[in-house]
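Below you will find the structure I want to go over with you.
Showing chain A:
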Amino acid sequence: MIDFDFNTFIKTLETGLRDFNSGLWNPLVWGIAIVIAFLIIYIIRGFGKTGHKEQTEQTKVFLSGNPELEKEKMHVGGSNVYWGFLDSFKWLYKVLDKMHTGNVSDYILWFVVIMGILFIVMGVL
Partner candidate 1 sequence: MMGMSRIVKTITSITFPLIMIYGLYIIAHGHLTPGGGFQGGAVVASGCAMVLVAYGSVWTMGKIKEKNLSILESLGAIGFIGIAFFGLIFGLNYFFNNFLLNQSNLPIFNAIGVGLSNINTAGVIPLMNFAVGLKVIAGLFAIVLVMAYGTRLKGGKAE
Partner candidate 2 sequence: MNEILDGLLTHSPALIVAIPLLGAFLTPLISRVNDKLRNIFVIFIVALTGFFVFLLANDIFSNGSIHTYVFGGGSPLTDGGFAIRILFEVDGMNAFMAIIASILAFVGVIYSWSFMKEHTGQDKYYTLILLMIAGMFGMILTGDMFNFFVFLEITSISSCALIAFYTNKGKAVDAGFKYIVISAIGALFVLFAIGILYSQYNALNMAVLANNITYGFLDKIALVLLIAGLAMKAGIVPMHMWLPDAYGRAPSSVTLILVGATQASLYGIFRMVFSVYGKTIGNINASAVDTIMNVNSIGWILILLAVLTMLIGVLMALKQYDLKRLIAFAALAEIGYMLLGLGVRLASKFSGEFEVTGAGSTTTMTQVQFQGFSSAALTGSVFHIMNDALDIGLLFLVAGAIYLATKETNLNKLGGLARNMKYTTVFFLIGLLAVSGMPPMNGFASKLIIYESAYQINPIVGIIAIVCSILLLAVFVKVFHSVFLGPKIPRLKDVKEVPKSMLIAMGIIALIIILIGLFPNFVIENIVQPATDAIVNYSSYIGGVIP
């Protein structure tokens, strides 16, 4: 059987001690930290006031004065989420779209190109 030693089991990926002198990583500590963070959030949440009146201004959605749409229309669809990112990198996506032709011949062409590059790098050609 695989040796089961509790100390090695608990001792986790200590990168600081491994090969680099850069930090320490312990998932158990991290997990405890997350639990504590959630507790603090829960306590802070408890300070909130619970008394509010339904069907008044207090529960109404405020959209900078614009009228509220129906609930179904408020959902941002998948294509629109990173609109800004996609728009500013339009030039890049133009190149990428040109690469992905969906044509099986081009796939093989890329294969031949990579093979040629590897041949040159290896000093065969």
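These made the cut because all candidates are chains of the complex that A comes from, given by their letters.
Assume contacts are C-beta pairs under 8 Å (C-beta built on N, C-alpha and C of every residue); 3 or more make two chains touch, one makes a residue touch a chain; residues count from 1.
All values reported here derive from a predicted model rather than from experimental measurement.
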| item | value |
| --- | --- |
| Which of 1 or 2 touches chain A - same complex, any copy | 2 |
| Candidate 2 partner contacts - residues on chain A that touch it in the complex | 1-3, 8-15, 18-20, 22, 25, 27-28, 30-31, 34, 71-72, 74-79, 81-82, 85-86, 89, 92-93, 96, 99-102, 104, 106-108, 110-111, 113-115, 117-119, 121-124 |
